[in-house]
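Data block below; observations after.
What you see is the complex with one protein chain gone and the rest in place.
In order of appearance the chains are A and B, and numbering begins at 1 in each one.
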Amino acid sequence: MRPLPFYFALTTRGRAVPHRTFFAFILPSIVAMLLFIALPIVSVIVQSFYIEHQQVLVEVENCQPFGGCTKTVRVDAAATAEIKASDPLGRFNGLGTYLNRSHLAVDEIGVIFASNTGLGDIVARIYNLPFYKALAFTLAFCAIVTPLAMLLGFAIALAVDALPRLTKGPVIFFSLLPMIITPLIGSLILYWMINPQGILGATLQQIFHDPNLSLRGSPALTWLTLLFYGVWSNAPFSFVVFYAGLQTVPGDTLESAMIDGASRWERIRYVIIPHLAPLATFVALVQVMDNFRVFEPIVGFSAEANATSLSWLVYNDLSGDSQLFGSAGATSVLTIIGIIILLTPVLLRTWREFNQKVV
Amino acid sequence: MSSSVAAKRPLSLNLIIGGFIVLWLILAAFPFIWTVWGSFKVQADFFSRQSWWNAIFGPYTVQQTGAPFTGDGYYGAWVTRDFWRAVGNTAIVTVSVTVISLTLGTLGGYALARSGQRYAFWILIIALVFRAMPHITLVSGYLLPFFQLNIWGVLPTSIIVLVAINQPFTLWMLHSFFLSIPKDLDESAMVDGCSRFEAFRRVIIPVMWPGVVTTGLFSFLLAYNDFATTSMLLSADNQTMVPKISSFLGSVQEAGNVMYAVAAVVSATVPLFILVLFFQRQIVSGLTAGAVKG
Partner (left out) sequence: MKNMLRLSASAGVLLLTAGTAFADCGIAAGSVRILSNDFDALRLVNKTAEECASGTVTVTSNPTAEHKNLQVPALSISPAEYTVAVVANNSIVPLLNDDLIRPLDDLVAQYGQDLMPNQLIKIDGKVMAIAFMGNSQHLFYRKDILDKAGIAEPKSYEDILVAAKAIKDAGLMEYPLAASDKPGWDLAAEFVNMYLGTGGEFFTPGSAALAIDNPDGMKTLEIMKAMTAYMDPDYLTFDASGIQAEYEAGNVAIMNEWGSIAGAILDDEGAADGVVANTVLAAAPTVNGGTIPAVALWWDGFAIAKNISDEDAAASFQAMVHAISPATVAANPDVATWLVKGFEPGPAAVGVIATANAGARAYPMQPYMGLLHTALSSELAEFMAGSESAEQALADVKAAYETAAKEGGFL
């Protein structure tokens, strides 16, 4: 049996929607996105090219409830405000923030390549730079969790679809639980379950006969735990989309395939998978993007020592006592660029498909 | 897939499917069931550092409350800390976000699916780039303008922001679903003299529900579970459930009351259960809708 092309490509190429009708339909969406996403993005990008003015510091006497009075430095607010008033954005720094040690660390990498004791040294020293440490985990998480979660979701969708109708409702509900419990609490409870006195941690110690086994102690086990959590919490999304997609598989195509003598596996391979392909593209896009912004599990599992991500760097810049908006902006822009690079293959495919349809 | 297919499945395959589902359900549901059970214990038992058996038998629960189960967490969350107020706010936010997102999204997604112009593709790509922005950066940029416009802290602002943040996802998902509805359907209606909007209303709306309901589920969950936006853009009185639950947890220097949070999370899952049961029926009823295009 020959593979079936996407059936929407088989439909007649009808009239394209006129421009005016098109924009009438889509205008509200566009306005909302321009106002609340595009504008802030532009402002973040602009901000990331600037750094603060030189602060005017003065030494003053400072008295607190403890320890009496001490000489300490403070910002001369009036003088600094004067400088700010003349140029509210700050000092133009070009790509300086992007290239500094907290981001791409161009100078540091140059030094590392200029003087090193071998490949291992290079890797270790680059990994010591915060951006690359975060990037390593982010990429690993994205590359491992996305396909595994999609496969698992697809398998669950096929299996649930084969269940008797009565059991489907509760099974779907329980399958969605990993996704619908707020990660804030979900990871807190899991964190407690995997601690050595918790039910999972203690059971694992028994299984491996190792009373010192701790899922949170070593970098490797921490990564493994986070990846497992990632697959677990992402699979329900793929499952729901694929399950909904399965409901629209044309029954007569399947039946004719059966009459042709296609095996169960062939029916999945040549009818169901092509039918779900557009949905799979969509799921892959969304999952790559979400996994590239992985953040909650790192905080929830207290894994900062062994795993950080780009979103965590942004959070760290913004949540400290002194907020670094320029630095957070630069990391955010780098995140977007990273996502665009990762999505390019999928986008190129979509572009080709799209061109096939274009009249 | 039709039931005639299932009827012909060999027993061994049915066993494999059944075993796989049971295994997955244990994985998926066990932490939650553990949480439901634990929500009736005291913190020292559920989060025990001595042994997890404490969470089963509850020695400290007995010691502190005189019974093996206690409703203290629920009482604390709902009565002492006014969790019901957060529930009300969440209901308003999630329903509004879902309805508005879907209304805008179905119109936009339909237009994108039927346009055939290159700019439609580019709109989709740009929407995707918009979605790549980490939310926390977006939100910290909103603060100053919202304070200046005096619209910070109220529910409508958060609703609009959530709709906007959610719009790229909604557009993409609905666009994918509309692609799978054959063009013949609406175009034959237009040949019969309908305008584009009439064709959309009479022909497309009746068959689009599986896709719309699925997308709606995700819009709903996004608004329901959102923390980044609602914690920064809502004042304490208007807080939704997730920031409220987070406030139960305490901060670096201050002990919180984790059991309030656990009880609140369990309570917050009940409406989702009802929602998913309803959603599941819609999906199955989509079977017949899907058959139309046959």
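We take it that a contact is a pair of C-beta atoms (placed from the backbone, for glycine too) under 8 Å apart; a residue touches a chain by one contact, two chains touch by 3 or more.
Just so we're clear, the structure is a prediction, and the values are computed from it rather than from any experiment.
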| item | value |
| --- | --- |
| Residue of B:Leu11, B:Val252 or B:Val270 in touch with the missing chain, whole complex considered | B:Val252 |
| Omitted-chain contact residue, chosen from A:Lys71, A:Arg165, A:His209 or A:Arg352 | A:Lys71 |
| Candidates B:Ala67, B:Val95 or B:Leu144 - the one touching the absent chain | B:Leu144 |
| Footprint left on chain B by the chain that the document does not show | 42-44, 47-50, 60, 64, 72, 75-76, 80, 140, 143-144, 147-148, 152-153, 231-232, 235-237, 239, 243, 246-247, 250-258 |
| On chain A, residues whose C-beta touches the chain left out of the figure | 51-55, 57-67, 69, 71-75, 77-78, 80-81, 90-91, 93, 97, 100-102, 108, 128, 130, 191, 195-197, 212, 214, 216-217, 219, 301-306, 308, 316-324, 326-327 |
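To be clear about the criterion, only the chains that are shown with their structure count from here on.
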| item | value |
| --- | --- |
| Chain B contact footprint on chain A (complex, rising order) | 7-8, 11-19, 21-23, 25-26, 28-30, 32-33, 35-38, 40-41, 43-44, 155-156, 159-163, 165, 168-169, 171-186, 188-190, 192-193, 195, 197-199, 202, 232, 236-237, 240-241, 243-252, 254-255, 258, 264, 278-279, 281-282, 285-286, 289, 292-293, 295, 310-311, 314-315, 318, 323, 325, 328-329, 332, 335-336, 339-340, 343, 347, 350-351, 354, 357-359 |
| Residue numbers on chain B that touch chain A, as the complex places them | 1-2, 4-6, 9, 13-14, 17, 20-21, 24-25, 27-29, 31-32, 34-35, 38, 46-52, 55, 104-105, 107-108, 110-112, 114-118, 120-121, 123-125, 127-134, 136-138, 140-142, 160-161, 163-165, 167-169, 171-173, 176, 179-180, 182-184, 187, 190, 196-197, 210-211, 214, 217-218, 221, 224-225, 227, 242, 245-246, 249, 258, 261-262, 265, 268-269, 272-273, 276-277, 279-281, 283-284, 286-287, 290-291, 293-294 |
